[in-house]
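Removed: one protein chain of the complex. Kept in place: all other protein chains.
Each chain gets a letter, A, B and C, in the order it is written, and its residues are counted from 1.
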Amino acid sequence: MTIPLSYYLLLSGIVFLTGVIGVLLRRNIIIILLSVELMLNATNINFVAFSQYFHDVGGQVFVFFALTVAAAEVAVGLAIIIALYRAKSTINIDEFQLLKW
Amino acid sequence: MEQAFFFYFAFVIAAASVLVIAVRNPIYSAMALLVMFFHVAGLYVTLHAEFLAAVQIIVYAGAILVLYLFVVMLLNMRQDDRYHRQWPMAAAVGLTLFIEAVILTAMKGWTAPPVATGRETTVGEAGNTEAIGDVLYSTYLFPFEVASLILLVAMIGAIILAKKDPEAVNSEG
Amino acid sequence: MSLYGTDLLALLPELIVVAAACLVIALDPITPASRRDLLAWLSLGALALCLGLTGGQIGTLNVRVSAFSDLVVIDAYARFWKVLLYGVTGLTILMSLPYLKAERIHLGEYYGFILLALSGMMVMVSGADLLTIYLGTELMSLSLYVMTGLNRSKPRSLEAAAKYFVLGAFSSGILLYGISLLYGMAGSTKLASIASAIGTHGANDPLVLIATILVAVGFSFKLAAVPFHMWTPDVYQGAPTSVTAFMAVAAKAASFAAFMRVFVEGLGGLKADWSLLFLLIALVTLVLGNVVAIVQTNIKRMLAYSSIAHAGYALIGFVAAGRAVGPSGSTPGLASVMIYLALYSFMTLGAFAVIGMLRKGEREGEEIEDFTGLAKRQPLAAFLMLVFMVSLAGIPPTAGFIGKFYVFMAAVDAGLAWLAAIALLFAAVSAYYYMRVVMVMYMREPDPAAVAPRLVTSPALSFVLACAVAGVIFFGLFPNSLVSFALQSVLTFK
Partner (left out) sequence: MHSGGFPWLSLLLVLPLVGAAAMYVVTESTARWIALAATLADLCIALPLWWLFDPQASQMQFTEHVAWITAPPIYYSLGLDGISLPLVLMTVAIMPLCVLASWTAITTRVQGFMAMLLIMETAMVGVFVALDFVLFYIFWEAMLIPMYLLIGVWGGPNRLYAAIKFFLYTLAGSVLLLVAIFALYFYGGHTFDILALSQGTYPASLQMWLFLAFFAAFAVKVPMFPFHTWLPDAHVEAPTAGSVILASILLKMGTYGFLRFSLPMLPDASRSFTPMMVALSIVAIIYGAYMALAQVDLKKLIAYSSVSHMGFVTLGIFVLNQQGIEGAVLQMVNHGITTGALFLCVGMIYERTHSRLIADNVGLASPMPQYATLLVIFALSSLGLPGTNSFVGEFLVLVGTFLWSKVATAFASLGIILAAAYILWMIQRVVFGVPLPHQLTKLKDLNRRELATLVPLALLVFWIGLFPNPLVSRMHQSVNGMIASMSRTKVAPTTQLSAGEAAPLLADGGQPLTTEGISR
């Protein structure tokens, strides 16, 4: 009656791929960052599922740290975006003239 | 029963993920992400990671996403239409969160750890918050400190980068 | 709960660096702008202390100390990289002093961030668990994102930071997913557990292969290996030059250190798979890096592509370690990468130091054209740049040649003579763009109408240049000490 591990893997795989596609396709820097959050959540699902499977708390600890890092990244990333917006008045990557992708 | 829960959470998570990258308006994206965060937290509860579920909601939904929305509101002035069609989205978000809340209350008492392999640090029966707290300050003390440094960098970095007046730092000449 | 006394003692250098970083950040608001140099000297003092501590441990070369429940390890391999990182960081700080003043971004926090990035790198090279390695990488990367965007009056600097940040976050997402799959296989993120799990599982589990590829991709971003290099030119060009130098040298060295430890110590059982993967990556990297560098007109961009190419050369040594068949195993290959990166540090730091001190009007002189006729106006600076360019091109008797010598020797030993031949032919291609800089400096007459670039020098910068050129020449002629240091450090993996 329990859910096989592979279901979790499949779910996280879908979410991860969605995130990757989002990063590659979208041009709004905010949405790119949201897509990165999707990738991180997919990772966390994996960790928690494996952690439950192994009965090992290590995976959950990893998620805890991943969350911390995600929060830190967001803070820095949004600060960069704000500073950039002040300088350029846009956060659309296509409009950054100096540095092309 | 558990499978039903899983499939519900999985479906909403996947659908919300796709929405995050599919909709045009960053606000809608963020809202879809909010739904996703809540359901991931729900999934954690079904996996007996209550502590992480709480952290997920507090940190992701409470802090990170609010930060995103704040920045989106602050910067994205051009899309004026976002105020007009917000009720369907509000309804969608509200509905899914409501369903999730119902499910999580309904599955209280469901405990079925799949396979016990007996690793070094096993999750206690009493819930995992205590177990995580225990290892966090013993086994994982070192990464804990590193993480604190990461937060320090983020804090100071954000302050430096987002400070309003770039000329203020140039006082030295 | 124990107090971890011995563990803390083992990590004393890390603690000193972190303490100095916090001290710098705390002191910055109460330091008058004119006295900010003191913060730099404080940082340097901490580095000197660490160098002494780590250097004192070198005598105990093959002792492997694990600390904090085996999450970190202090072994000869880590010590090699730490010594290198201290040196590079110290030189970067010295180089930053005049540069930051000239660019008017002389912030006290800058030194704090350099030290925090360094502490992240130290965690990376010492990490024996994917968790610590990941956290170290993030600590380094976050500090670097901030440092890249430090010059907020230049939109280019901020755009570089944004680009670096987005791609960096993306790559660590990929890396993290790979790590989660490895955890799913081994039930632990310790490298040793992963290695033994691969031993029992066998190498053919598709999930493990996917995980390996994801981890490889994640690290390839940090190493700036093709096809994950696209952030490099823009970030190198946009970042303040001293930060670029720090990224090109220290971040690359630390990434290589962690990367090699993960793949050799953790994923050693999949050698056959990843060496093939990295063989392709190395080949594409050095071809693309060298070819695209030819058409660059901005010298920082050119050096960015050249650093991509150099990552390709270093990867060849790594591939040789993976495919080694000889009795000495992977030792020569891994040691060659360490030698290569150590020597690469000297020449790259030197080149960026020269670029950083060249100014044209109010801006940095960073177009290759700005070097026109430098040999006439500033013969010494031109000569130093000549030495660094020659060394980057790998021509004896400079350090660059010694680096290539060991890498290609390892490659031929591993039966990759054809790869060495191709790579060396592209080294000849690379000589074209390095020599173009020499040509512009020595053989072109400056346009009399143009604004003449001038040099912003200082005793600190002179010291950096002297160190760099001495390293390039000394190790070009007498590489023995470095080679034996690297060879002994690699014994960790025996």
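For this structure, a couple of remarks:
Please note the rule applied: contacts are C-beta pairs under 8 Å (C-beta built on N, C-alpha and C of every residue); 3 or more make two chains touch, one makes a residue touch a chain.
Values in this document were obtained by computation on a predicted structure and should not be read as measured data.
Hidden chain, full complex: it touches shown chains C. Contact with the chain not shown here comes from a single listed residue; of C:51, C:65, C:409 or C:456, that residue is C:409. Touching the chain that is not shown, out of C:9, C:48, C:272 or C:428: C:428 (per the contact rule at the top). Screening C:198, C:253, C:420 or C:460 against the full complex identifies C:420 as the residue touching the chain left out.
What chain C contributes to its contact with the hidden chain is residues 327, 375, 379, 386, 390, 395-397, 401, 405, 408-409, 412-413, 417, 420-421, 424-425, 427-428, 431-432, 435-436, 438-439, 442-444, 479-480, 483-484, 487.
Heads up, the rule we're going with is that only the chains that are shown with their structure count from here on.
Taking the mean of the C-alpha atoms as each chain's centre, chain A and chain B sit 10 Å apart. Chain centres here are Cα averages; for chain B and chain C they lie 34 Å apart. Shown for chain B are the residues in touch with two or more other chains, namely 117, 119-120, 140, 143, 147, 150, 153-154, 157, 160-161. Counting partner chains per residue, chain A shows two or more touched chains at residues 5, 19, 33, 44, 49, 53-54, 56, 58, 61, 65, 69, 72-73, 76, 80-81, 83. Within the complex formed with chain A, the chain C residues making contact are 131, 134-135, 138, 142, 145-146, 149, 152, 155-156, 158-163, 165-166, 169-170, 172-174, 176-177, 179-181, 183-184, 187-189, 207, 230, 234, 237-238. Put simply, chain A touches chain B in their complex at residues 1-3, 5, 7, 11, 14-15, 18-19, 21-22, 25-26, 28, 30-31, 33-35, 37-38, 41, 44-45, 48-49, 51-58, 60-61, 63-65, 67-76, 78-83, 85, 91. In the complex of the two chains, the chain B residues touching chain A come out as 1-3, 6, 10, 13-14, 17-18, 20-21, 26, 29-30, 33, 36-37, 40, 43-44, 47-49, 51-52, 55-56, 59-60, 63-64, 67-68, 71-72, 74-76, 112-123, 128, 131-132, 135-136, 140, 143, 147, 150-151, 153-155, 157-162.
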